[in-house]
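Some notes on the structure that comes next.
Yeah, one chain of the complex is gone here, protein chain that is, but the others are all in their spots.
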Amino acid sequence: MLEVSGITQIFGGVTALDSVSFSITRGDITGVIGPNGAGKTTLFNIISGIYRQTAGTVTLEGKDVTGLSPDRLARLSMVRTFQNIELFGSMTLLENVMVGMHTKSSSGLLACALKMPWSIAEERRIRAGAMKWLEFTGITDLADHTAGSLPFGKGRLLEIARALAVEPRIILMDEPAAGLNSQETLALAELIKRIRDLGITVVLVEHDMELVMDICDRIVVLNLGRKLAEGTPREIQESPEVIAAYLGDDD
Amino acid sequence: MQFDQILQYILSGLSTGAIYALIGIGFSIIYNATGIINFAQGEFVMLGGLLTLSSLELLKLPLWAAIPSAIAVSTVVGFLFERLAIRPLKQPTPINLVIITIGGSILIRGLAMLVWGKDTHSIPPFSGDTPIAIGGATILPQHLWILAITLIIIVINKVYFYHTISGKAMRACSYNRRAAGLVGIDVRRMVLFSFVISSAMGAIAGIIVAPLTMTAYDVGVMLGLKGFCAAIIGGMSSGISTVIGGLILGILESLGAGLISSGYKDAIAFIILLLILFIRPQGLFGKANSERV
Partner (left out) sequence: MTRDLLLFACFSLLIMLAPQLFTGGYLMNVLVFVGINTMLAIALNLLLGYAGQISLGHAGFFGLGAYLSGILTTTFSLNPWGAMPIAALVVGCLAYLIGFPILKLKGHYLAMATLGLGVIIYIVFNETVNLTGGPSGLSGIPNLRLGGIVFDSDVKNYYLIWVVTLMVMLFSINLANSRIGRALRAVHDSDVAAQVLGVNSRLLKVQIFALSAIISSLAGSFYAHTMTFISPASFGFNFSIELLTMVVIGGLGSIYGSFLGAALLTLLPEILRGANDYDIIIYGALLVLMVMFMPGGLVRGIPALYRKIVTRRGEAGHA
């Protein structure tokens, strides 16, 4: 589904990523792990079109998407969430998710301003769709609260609901469990599995080893900008190189 | 004949360029220490000239005493500005900072209008006004003062920022505020310093140019903008790049006014500003910035 080939990223004098390649199978939950500074978020930023890579290609469903802007990628059904959640703080939860449905709607500036009948109908559809995704993540009771006032755990769920509203075929999550307590992390695991059951391919960068080993079908390990290993959770747990690099760490 | 004229334009362009350079360095110092573009920078230039005027005429001080007192008072205004308008700001978003510095500049300008009225005033040149011939062109002694004082200030700047502890501390703040704070630098004091230094420099610029161009309550606006333009060309450096930026701007402006049209003189600076911002926003000498998410 997603192929990353020879991705290299050099910032100034620092080589953040060195010829990283791997591929993601459709329908899998894939984890990308590695010690801090391994280049995981940089990799995500390149795949999701936020950074320009120094070399290498990204292929999505057979199409070369290297260097495409994030909004083009959203229209190609790829979406991502952020490590430091980037909520639209001045809008309500419902409005946040409604923005997620931007690619699923099309009323332009004039149609909206002149309240053309088709734009009114579309608005109703957007609102209903957004509610549905709030329900999916279990935060409907807060629908009219301002996103800026949310506790962190709920904010994470909102960001996920918002990303799902794009109806992506693949979602990249950057450390979704960061800052969550163990109860919230378990709920997150369930949520991710339910997302996979919808047919969406999930790729996550994570530090929480229990979560990763629990739900991931495959794992890619990065260290110091290079791919160290790739395989099933069992294979990774038993790989001597990975253990040498860092396993048993954190949390 | 043509060459003499061009030489004339270049020479006068050099001296206005030096003024733009001084003002531009003022912008850069504050920007580098705080990330703020101080829209009110031009007003300190205005204050320098007008305060000198009052010191000379009201207080009857001799020139060598009037100038430092004017600089001192401008510096106090700069200090108050930072304390009252900038520091207490609860939400220092770019929009709020822009608005508050604009508001501050308008206030200062308005108060200046109350005190000095709307007329233009002049200060006597520092050492007379007998023209000096260079090549086929002439310059006034004041031009030499401008170039000399600008040079001195650049040297002082270099010494301060690279060879004194507090100067290095300010540079540290500009590279990484948090790290600077962590090693014990009082960042808030550095911010205050930057305003104090910039207002002093602005005042000096205003004082040395006032004998040539007259001064009034609203000279700050245009001078400030052109100084900003110099800083942009120089990539917001507080050193030689901005100086070169100012000189380039001064010369281009002077040549344009002389060779093309004098009515559009002010437009030249802004067209250059727009071109630089569009094509090379890091300035002619700066390095491109990459943003981390």
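Just so it is clear, A and B label the chains in written order, and each chain counts residues from 1 on its own.
We adopt the following convention: a contact is a pair of C-beta atoms (placed from the backbone, for glycine too) under 8 Å apart; a residue touches a chain by one contact, two chains touch by 3 or more.
Computed from a predicted structure; not experimentally measured.
For the chain left out of this panel, the touching residue among A:Ile10, A:Ala55 or A:Met91 is A:Met91.
Touch with the chain that is not drawn comes from one residue among A:Ser5, A:Thr54, A:Thr103 or A:Gln237, which is A:Thr103.
Per the touch definition above, the residue from B:Ile95, B:Ile165 or B:Val183 contacting the chain not shown is B:Ile95. Mapped onto subunit A, the interface with the missing chain covers residues 48, 50, 69-71, 73-75, 79-80, 82, 86-91, 95, 98-100, 102-103, 105, 107-109, 112-115, 119, 122-123, 126, 162-163, 165-166. What subunit B contributes to its contact with the hidden chain is residues 36-37, 85, 88-91, 94-100, 102-111, 113-114, 118, 221, 225, 228, 232, 261, 263-264, 266-267, 270-271, 273-274, 277-278, 281, 293.
Here is the rule we go by: only the chains that are shown with their structure count from here on.
Work out the mean CA point of subunit A and of subunit B, and you get 47 Å between them.
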